[in-house]
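Have a look at the structure below, then the notes.
Apart from one protein chain that is not included, each protein chain of the complex appears where it belongs.
So, subunit A:
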């Protein structure tokens, strides 16, 4: 029983990381239909923001707390800039967007190499997040608990924003009927940029969280980008709940398979399961019509 609970927690914590890195994509890819290959580099920008803060301020706890809003702003600003410079000119050409943002992703990686050097760097986790807590024989790593809490808070915040605020209504309206939104008085271009800012900002927050579980490097984003797209595609584009369910389901599946096989074999089985699922349900768990993936 303890083994099952331990593996479940491991699965849920993998799911939380998946959810955090995919959450921004549920906006830029899920809601707007933009295949942004530079999303991983916004995760990297968030991670390096934490590193820079820790280098400048010293200590571990305060820089981590400050990094959360700052990484959101840094990655969000990068995203808004990318949308303004490139993406808005290519809304009707999704494949061109994919190629161009891939190019931008390579440029950002090189920029990180030039500024921070090619080798990976590491941040220090606050003491509170380096240990474990045990409840009824089950061990919980505190850094994983922190990431789980951050992921759930981010989902809650995004849900409230989309459901209850004027901006959320505008974002949903533009996704559902862009032409009608425009003739109803909504500045759709501004909504696009704000949505991109939010989605990219969430990638920055994911980057901060990832500093707690791994090293920071120029190519760290590329390690996560495929998983993030898988979560959104399997969850069904434009539906937040689909991504939440998928992230945790894939996390638990990965964890269970890892226990009985190896990490690599588990990954293969997870991918096979995803392929099989998409054959059965190509639209993903939940669907809503979007502009370029109608």
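Here is the rule we use: a residue touches a chain if its C-beta (ideal position, glycine included) is under 8 Å from a C-beta of that chain, and two chains touch if they have at least 3 such contacts; residues count from 1.
In this text, contacts and distances are computed from a predicted model.
Chosen from "Cysteine desulfurase IscS", "histidine kinase", "Urea ABC transporter ATP-binding subunit UrtE" or "Aspartate carbamoyltransferase", the protein name that UniProt gives for the omitted chain reads "Urea ABC transporter ATP-binding subunit UrtE". Touch with the chain omitted from the figure is made, among A:6, A:188 or A:223, by A:188. From the options A:172, A:241 or A:267, the residue with contact to the chain not on display is A:172. Contact between subunit A and the absent chain runs through residues 166, 169-170, 172-173, 176-177, 179-188, 288.
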